[in-house]
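Below is one structure, written out as structure tokens; comments come after it.
Note that one protein chain is taken out, while the other chains of the complex remain in position.
Think of it as A, B and C in the order they're written, each chain with its own count starting at 1.
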Amino acid sequence: MKPPHTRRVVELKIPNELGYEKIARETVGTVAKRLGFDDERIADIKLAIAEACTNAISYGSQTDTRTKIIVVLTADEEKLEILVKDPGFGDSPPPTEVTVPDIHKMVEGKAKLGGMGLYIIQELVDKAEFIQSGDDNGNQFHMVIYRMNDEDIEFNAAKST
Amino acid sequence: MKPPHTRRVVELKIPNELGYEKIARETVGTVAKRLGFDDERIADIKLAIAEACTNAISYGSQTDTRTKIIVVLTADEEKLEILVKDPGFGDSPPPTEVTVPDIHKMVEGKAKLGGMGLYIIQELVDKAEFIQSGDDNGNQFHMVIYRMNDEDIEFNAAKST
Amino acid sequence: MSDEIQVDVQYIDDKTAIIHLEGDVTTFSEKDINDAYKAASDNDNSNIIFNFRENDYINSAGIAILIGVVTEARKQNQRLIMAIPSSHFQKIFRMVGLTQYADIYSSLEEAKAQI
Partner (left out) sequence: MSDEIQVDVQYIDDKTAIIHLEGDVTTFSEKDINDAYKAASDNDNSNIIFNFRENDYINSAGIAILIGVVTEARKQNQRLIMAIPSSHFQKIFRMVGLTQYADIYSSLEEAKAQI
């Protein structure tokens, strides 16, 4: 375990209004750059957080713009963790499974356009899931991005066996 | 008075470590752009917030990076307000007056390099001041940037007389 | 937020139109993109080139708009070609299967060379 002071935490609260996810995107971009992620990975992380915030705004909240979406970025030597919390005021709880979008069905008019956000997030980050929230009724969407690249991980895995 | 829901509030907490003011800078940049400020004014606002955060990190906090600097951005139809809060753990309270830096003395070695942050802030924004904090001992630095440009204000002032 | 994208249509010959996009491809650009696609299709153009920039941004709502365009282009028997310099963008397009409905190149020059 790392001592707690090697962790850096940035917290952001944005109004629950479409467009404000852009602030979360820029914020995580600055943090990810500071952590030394390369440009491609930064673009991935920015898109993942934007999708998560868009969902939190669209499905987790009511239209009252005073309601806030909370984004917590926690970085340590090993990983960047992202938590996106919404008040959970939506019509339905978040899904437990991610469905792979079928573009052929969409193009043929057999499936409705959309339903790609969670799938894209899942492909872009190392871990993504809704987690049980504590006392309140809000939803928490949790993402993890490891700072090592795949080669490092393979290298270390090989060493440890 | 505007009804409260036309206000938009973005809140940011950053670790008290030099370099993290960059996150506040990017965040306010995104907000200011959204509010329709022009590029020059956005650059002014970004510099002002960066200077305020640098001061909060350098003078308002101890070296413990778990301590947070809190930045609150409040926008309404009329203005953007920025509040930068530090824990007030510094050696001395914030100054009550801003001294105009004297570059000639600095160049001649008669004044120490620096002491320009508060002056630059004051020149760039419409209002800047330390305000008394509430129950806790922290410092709060408050800035206001009006959304109207000077011509609009003159125009309206002329109309109302 | 619609000023976050700029969309221009350029007609390069009687069969080909280029839609130049610069900025954020999101919900807020739906009308701009659909209008540009209609304008590009008006002249009975059979080739439509989408020209993205290196620093453009797209999210899942933007992808959905492009799937809408793909759907319409199939009906009209148009050929869709996309110039996408950003490798991040190309990856997202592959991920959702858009690459199966449009020919993707890394630059406008390469895209134009195909027609």
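We adopt the following convention: a contact is a pair of C-beta atoms (placed from the backbone, for glycine too) under 8 Å apart; a residue touches a chain by one contact, two chains touch by 3 or more.
Treat the numbers as computed from the prediction; the structure is a model and nothing was measured.
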Shown chains that the omitted chain touches within the full complex: B
Touching residue (missing chain; options A:Arg34, A:Lys79 or A:His142): A:Arg34
Among B:Val9, B:Ala43 or B:Val98, the residue in touch with the chain that has been omitted: B:Ala43
Residue of B:Val9, B:Ile70, B:Leu83 or B:Met106 in touch with the missing chain, whole complex considered: B:Met106
For subunit B, residues in touch with the removed chain: 18-19, 40, 43-44, 46-47, 50-51, 54, 101, 103-104, 106-107, 109, 113-114, 116-117, 119-120, 123
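Just so it is clear, only the chains that are shown with their structure count from here on.
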Averaged-CA centre spacing for the pair subunit B and subunit A, given as whole angstrom: 30
For subunit B paired with subunit C, centre-to-centre distance based on mean C-alpha positions, whole Å: 41
Touching two or more other chains - residues of subunit B: 34
Touching two or more other chains - residues of subunit C: 1
